[in-house]
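Below are the structure tokens for one structure; questions will follow.
One protein chain omitted, others in place.
Order as written gives the chain letters A, B and C; numbering starts at 1 within each chain.
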Amino acid sequence: MSGLVARLRLAAPAALVPLGAVVVALLVGAVVMAVAGVDPLRGYDAMVRGALSVSNIDFAVASFTAILAMSLAFAVPARMGEYNLGGDGQLALGGISAAVVALYLPAPAIVLLPVCLVAGALGGAALASVSAPLSTRAGVPVIISTLLLSAPAVALTSYLVRFPLAERGSAVPQTSRLPDAAHLPSFPGTSYTNAGLVVVVLVLLLAVRVDSRTPVGYEIRVAGANRGFAAYGGLSVPRLTLGTLVAAGAVAGLAGAIIVMSQPFRFIDDALTAPGYTFAGIAAALLAGGRPALLPLTAALFTVLTVGSAGMERDVDVPRQLGQVLQAVVILVLALRVLAARWVARRARDAVGGKV
Amino acid sequence: DSGSSGGGEGGEESAGSIIVITPNPVGGNNFLELAVQGAEDVAEEKGLELDVFESTDPTSIQQNVEAAVREKPDIVVGLSFSLQDAFATVPLDNPDQQFLLVDGCPDPQPENVTCAAFREHEAAYLAGVEAGLLSETKQIGVVAALDTPFIRRWVDPFAAGAASVDATVTSTPLFVGGDNPFGDPARGKAQAQVLADQGADQVLLAASGSNVGAFEVATAGGFQAYGVDVNECASAPGQVVDNVLKNVDVALAGAVTEILDGNTGGFQVYGLAEDGVGLTALEDDVDSSGCLIADRPDVIEQVREVQEQIIDGTVTVDDPAAG
Amino acid sequence: MTDLHPDDARPAAGADTPAAELRGITKRFGPVLAVDGVDLVLERGTVHAVVGENGAGKSTLMSVLYGLQRPDAGAVLRNGRELRLRSPLDAIDAGLGMVHQHFRLFGSLTVAENVVYRAEPGRWGVYDRRAAEQRVTELAGRFGLDVDPSARVDTLPLGVRQRVEILKALHRQAEVLILDEPTAVLTPGEVDSLFAVVRSMAAQGTTVALVTHKVREVLEATDRVTVLRDGVVSARLETARTTAGEIVEAMIGRGLKPAVNPRGAVSGEPVLEVSDLRLAAAPGAAGVHGVSLQVRPGEVVGIAGVSGNGQREVVESVLGLRSPDGGSVLLHGQDLAGLGVRERRGRGIAYVPEDRPGMGTAASLSVADNLALGHHRTPPLGSRARLSPRAVRAQAGELVRRLGVKTAGVNAPLASLSGGNAQKVVLARELHHEAPLLVVEQPTQGVDVGAGEEIHRLLLDYRARGGAVLLVSYEISELRALADRVLVMLDGVVTADLDAADATEEVLGAAMVHATRPDDGSSRAGS
Partner (left out) sequence: MDVFTLAFVAAVLTSSAPVLFAALGSALCGRAGVFNIALEGQLLCGAFTAVAVSWWTGSAWAGVAAAVVTTTVFSGVLALGAVSWRADPIIVAVGMNLLALGLTGFLLRELLDATGTFAPTGLAGLPDLDVFDGIPVLGALLGGQTLLVPLALLLAVAASLWLNRTSTGLRLRGVGEHPEAAASLGVSVTRYQHVTVLLAGALCGLGGAQLSLGNVTAFTENMTAGRGWVAVAAVMLAANRPLLVLGACLLFGAAEAWGFRLQGVGLPQQLTDAAPYLVTLIVLVASRLRVRRRLRDVDPVAAVSAAHPEAVVHPEETR
């Protein structure tokens, strides 16, 4: 009982740290805006409205869905110390796989929806899984093989949508509109907020549970902490690597499928990668510091920053680039939260020491 | 917000407003800059308020269209076919709002959407005719940003036009591609250099921001260049032959005026016949344009002939984007 | 080097001025008071033992002397003058040298580069490789330390790496040399020659601080002894006038029970049967050339030998961490070929590895997580699909209590434990498997006498319950205390197979370094 209280007392300041970092980041951002001649209050107001006002939240939720999924795609392998930088390729392959199935499989929605989602997951997983043997058999670091595989995968989807899958007569490299049966059902009164969010949240819950309550989650952490220890304990590092990468690729592919199966219901060249979901997801995952349960929070933060800065440009004419600067400042300030975290940890240790 | 109460035509106090939505950032993109210029002109002329929403990627387009609709301007203007999807659906949900799509048209066309499209391939064909006539090495080329159907509207007719006057001319298209196809001048220059090294002496530059580098190759004497959308003859003085013009500013201003006058729902196509596209060579002020073609009235004469043939239908130019 | 420090650190101080002195040193790590007001006087030209149990504060004290840790209170004096040690740089400048308990070597650099690092010969910033290697060869020759100066350090066995560490300090001509447990990986012969080096250095005026757990070494090699217990000095003794018992009592606060090793009843079929095991030699590793051995229930089979003579390869082949080129490994008569570590462990092998930080533990994980490995898929901790964090903590608490591991709690990171306590964690985890075969390497390396005694008792208890133990140790006393049979390995072959009774220090020591090999090199290629 008192142990729990003590643990809470120690955890509370630890939770305040990222919060404080956000506050500092916002202050720095305010200075940046003021220097640029924008009233910070108006700027932030526009940013928040740009993301969260009744009229914008629909889009924001769609972005959030994608960023959350991509943060998970980075966070899962990061748990065992592997960095997945190939989110773009996995996202695009997932999207194109889902589009192909939707376009060529005549089936009712009840069948087509899950099949498309699974196809997307498989597409992403297939690409990510290549990096596992490259790492465990050939010794090519995951961080580099995922990065190197991403561009060719995106190029492949670009080729497909430009030639074999191109919509006839369109000036844009895009597939035809997917059949109605492949449209993810949206929430009443919205056009972007759809079942995709539910799917991603369920996947997240699953990931959190696997991480904290299953042997596999434990083994992933062990492998992340010390490969030699894992091998010694009989854990199959190659299998864990493959597993986490497949899971990561599947989540990214799922995100691709969800995007394609939402408005405007097609695979458009560039539409999946250009918004930068992958890097927003990476930033969100890094800021969550390896705790999957924190991902919704950090993903929401980056959604507000990205979606909101578009609104800021529209409403108060803050250039888009300032939005990027603001995001960068948030990332940098949050990166330095380790300073504060270290300080809190030292205080906590001293507190314990005082009792002993 | 100017608090306009009466819809439709602007009253005397609040002349009204238009919102222009672009598919990409405007800076460095000749076509978009020209279109926005046209919007500014007509806004000034009519005393309209003008707002420009720049999209950064396909996803933000829909968001900008809906945000624009919420502002209830007199006209929501979309630039380029990338907005076609949004303009197929949003107008249906907002029947009282007028829309103008430039460079594309949704099918079916909602009643409250006016369309304006260009037959830029016709002008590109004429530029190809010039290139075919002027090429000494019988090798010509194109540096373009990306291999998409839309951009092919410059690439393919340019080659076809050249071949129409000299079947031995070969055309090599190169696409910048990579991470930033519309803004990677170094890559654009490298590709232009490849064409120069291979002996191409007439090269169409259709790579937007990546053109800057390609023009440097022209300046250094690598080849003679052709610009796109606006007069770019000053980009490599003495080395630019001509430009494939697309008078989007005129078309946009015209369409806005029409809509404000109540003539909504049309689909105006601007080709050579309508004077919506053309070449600098065919303009009245060609002599002061700084373009090389000004020194070759003979070639201009031949191009005029082909122009007539296209207009009267004896020559048809395939549209690569029409499937 | 002397010309670099003309008159600062080495004045002709009075012969009775101590070479170095620590006064009232206090150092706290968060809640842990590692060193509490310790005075230590290192007289010129003496060898001074600093002994104490795990976590007594020996390494911390030496770190303070060497400028690695800044004390919370107290002063460091050199030749009677107070030093301001902001970093080891100042300590080196002041003529101090240190050989660390944990190696601090650059694996990808050569021996010579490691030795001369930051004191490189050469002009205008250009590193003179030839001069460096010459210097190392010369030093190594002078002190009888056999190394190849151009070898990459990460290809060398631990024993050789230790020599590189010593050479590093010797190269810097330290006048006060701190050796933190230098003998752990040396053979008796090497220990003797090191002590000879130490003695001759002392005779030439160098002062040596020797940190150790081993009372025998204290008695053999030192002039004075300072005993630490829980961060304070519990005794200051003169070696010539003390006894092993007195030292041990000061270390652990009680006398040492004589090691009892009642031989158990060895019975039944062999648990482990290794036949004709072969592994190709590689740079820095001897390989294995036809090793066979058997371990029966209730038996401890020891493998003696100098580190790097194939013991590790044998053990890793048994565990499945390495696939041998030839030969077989049978557990309970079943061939383990093709099975991975998990399957082998599942069939009943537990393993305490020598490389604790690299293999036996994960420093950043909690004590509880470290204790769970291998148990995490079975009740009570979990199943294939479920793992209960609560059960993990509960079991960890129980094991920590049972083995007396000193830790701030089961959630504390393993990195916060002292060496001996970390070793107990490894042992607790592996013994808890109750596997029929326990493979143990260097179970008491870096572990103090008290804890070592406990660990020995745990191993003997295990044997008494019918467990089979394959024990690799470089310490003859340990082998004599535990093993029923001792094999000696040299250059990848078994050079002696002795009954415990016959395995005297002299016989083993001889077999470990030379001679008793059945015949010459031809036997290596196998027959």
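Remarks
Just so we're on the same page, a residue touches a chain if its C-beta (ideal position, glycine included) is under 8 Å from a C-beta of that chain, and two chains touch if they have at least 3 such contacts.
Just so it is clear, the model here is predicted, and its values are computed rather than measured.
Within the full complex, the chain left out of the display is in contact with A, B, C.
If you put the hidden chain back, the residue from A:62, A:171, A:258 or A:322 that touches it is A:322.
If you put the hidden chain back, the residue from C:104, C:130, C:216 or C:384 that touches it is C:104. Within the whole complex, the absent chain has one touching residue among B:100, B:212, B:292 or B:306, and that is B:212.
From the options A:57, A:148, A:198 or A:297, the residue with contact to the unseen chain in the full assembly is A:148. Contact residues of chain A toward the unshown chain are 36, 81, 83, 134-136, 138-145, 147-149, 151-152, 155-156, 158-159, 162-163, 225-228, 231-232, 237, 279, 282-283, 286-287, 319-329, 331-332, 334-336, 338-339.
By the touch rule set out above, chain C reaches the unshown chain at residues 66, 68, 87-93, 98, 100, 102, 104-109, 113, 117-120, 122, 125-127, 154-155, 168, 280, 282-285, 316, 321-322, 355, 357-359, 363-364, 415, 418-419. The set of chain B residues touching the chain not shown comprises 25-29, 146-147, 172-175, 177-180, 183-191, 193-195, 197-198, 209-210, 212-213, 216, 234.
Just so it is clear, only the chains that are shown with their structure count from here on.
If you sketch which chains touch which, the chains link end to end in a single open path, with no loop closing it. Rounded to whole angstrom, the centroid-to-centroid distance between chain A and chain B, based on C-alpha atoms, equals 37 Å.
Taking each chain's centre as the mean of its C-alpha atoms, chain B lies 76 Å from chain C. On the side of chain A, the complex with chain C involves touching residues 212-215, 217-219, 221-222, 225-226, 228-229, 231-236, 346, 349-350, 352-354, 356. Those residues of chain A lying in contact with chain B across their complex are 55-56, 59, 63, 162, 166, 168-173, 177, 259, 263-264, 266, 268-271, 274-275, 307, 310-311, 313-314, 320.
Contacts from chain B toward chain A in the complex involve residues 25, 51, 53-54, 56-60, 62-64, 66-67, 70, 81-82, 84-86, 89, 104, 147-150, 153, 321-323.
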